[in-house]
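All remarks here apply to the structure that follows.
Of the protein chains in this complex, one is absent; all others appear in place.
And now, chain A:
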Amino acid sequence: MLTLAVLAPLLASLLLAMVPLGERTSRWTAVSASALALVALIAVWFNGGDGFRAVAEVPWIPSLGIAWRVGVDGMSLALALMSALLFVAATAWPMQLHSARAYYAWMAFLAGVSIGLFVTLDLIVFYVFFDLSLVGMYFLIGRWGHGEAQHAALKFFVYTLAGSLLILIGLIVLALNMPQLTFDMRAIIDSPPLAAAGVGPGLVFLAFVIGFGIKTPVFPVHTWLPPAHVNAPGPASAILAGVLLKMGTYGLIRIPLQMMPETFARWALPLAILGVVSILWGSIVAFAQDNLKRRIAYTSVNHMGYTVLGIAVAGSALGTETARQLALTGAVLEMIAHGLITGALFLIAGAVWQRTEDYHLPNFGGLAGPAPRLTGAATLAAFASLGLPGLAGFVSELHIFLGAFGVYPWLAAIGLLGILITAALFLRMLRQMFFGDLPRERAGFTDLDRTETALLAGMLILVLLIGIWPTWLLSLIDAAALLPAIGTGG
């Protein structure tokens, strides 16, 4: 079932690459492939189960302990579901494109790769998908981006490949330290290698933190993100922020936290500090941006900072078990919430670009008049992003800070400042865009069309649902099962 969810988009991508289909057919092929993946994942969800479920295994290179292994637990299933949903929305998002067939082929390719990354249980397959996501995004940004697209794509690819190679080194060391060479995640999680204190495990941990930190991105290795976002087409930005950034934090939980808990606990405080710095840096720098997309991009740094803080707290081996569980729940929730919210925000930014070819905030104003639906969606998404109670962002940030106060109260208190600044920057953005006088050159601005409205509404209803009644998602994520038995070893 999970293999189907990965293969359907990949096969669709191959089909799109080979067969000369028209633009409409291409779009619907890509959309239905992602939708099929989504349906398969929902089926897995309804089948229920504990721990890793829907497991399947096909040998690939047995002598090296590498195999095509798939299976999901609550966290990865939730992330895969969110990714599939976001891909459906981003692919279906109406665009005026040159070489549309190739665009949809890359979108479908990226969908398969991203879902594959979340559902695989083999470290090498994980790495394969991790790298392939870079290739897909490189071509999407470079070919359909605007402005300095080629330069941004190059920077993105080189920067993140540096991270992924460090991860590869870490993965090999982990596997070599197993009693028998294997890349099976379950085996490594069950008996974490490299438990001893010392320089070696510390360096491996550092490699993972830098590698996943680049992808997340965490201050100070976030500088690839703003140019990549600004120059990418809107839906690609949504995917980049909503799905690709999650690969970093997902990896951080899955690999260092679950596979080397003792080392993680030793280095949790520096990681938490890094998270708080990202929170503050992201929000302050976002506040200073006049470019709509750049501003949203920096809030991603800020939100991923919350996630990193939550993960660091969860792995700290300090405080109560409840606090750590809360923090981890919050971190996973934040990933889902941020995926949906920022995905929606970037799609909105894409809609603005389609109409005006401009991101400069002072050039806007008074859009609430001609475009009430766009205003409504943007307002809801912005409020969710700044953490208004009743929306998804609030639930996740509440969990993270409840947990963080139980473990690192001072850091949590500093981190709260970030929420304040985020609130200010979003409110200012809304005011600049939608209220005040409509500039003359914006006179013909059209509102969202029906498809755009429906797609955004679908995503924002989920944001609302998670905000009001998060229990269903919490029981799916089941953070208690994710948390390794730390404190017993180191």
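What we mean here is this: contacts are C-beta pairs under 8 Å (C-beta built on N, C-alpha and C of every residue); 3 or more make two chains touch, one makes a residue touch a chain; residues count from 1.
The rule we apply is simple: contacts and distances are computed from a predicted model.
S.K.: Hey, which one's the missing chain according to UniProt: "Tripartite tricarboxylate transporter family receptor", "NADH-quinone oxidoreductase subunit N", "Chemotaxis protein" or "D-methionine transport system permease protein"?
M.R.: Result for the unshown chain: "NADH-quinone oxidoreductase subunit N".
S.K.: So one chain is hidden, and I want to know which residue out of A:135, A:388 or A:465 touches that hidden chain in the complete assembly.
M.R.: Considering all chains, including the one not shown, the answer is A:135.
S.K.: So which of A:143, A:246, A:266 or A:324 would be touching the chain we can't see?
M.R.: A:143
S.K.: Looking at the whole complex, which of A:30, A:92 or A:124 touches the chain that is not displayed?
M.R.: A:124
S.K.: Touching the absent chain: which residues on chain A qualify?
M.R.: So the residues of chain A touching the missing chain come out as 59-64, 124, 127-128, 131-132, 134-135, 138-139, 142-143, 149-150, 153-154, 157-158, 161-162, 165-166, 168-169, 172-173, 176, 203.
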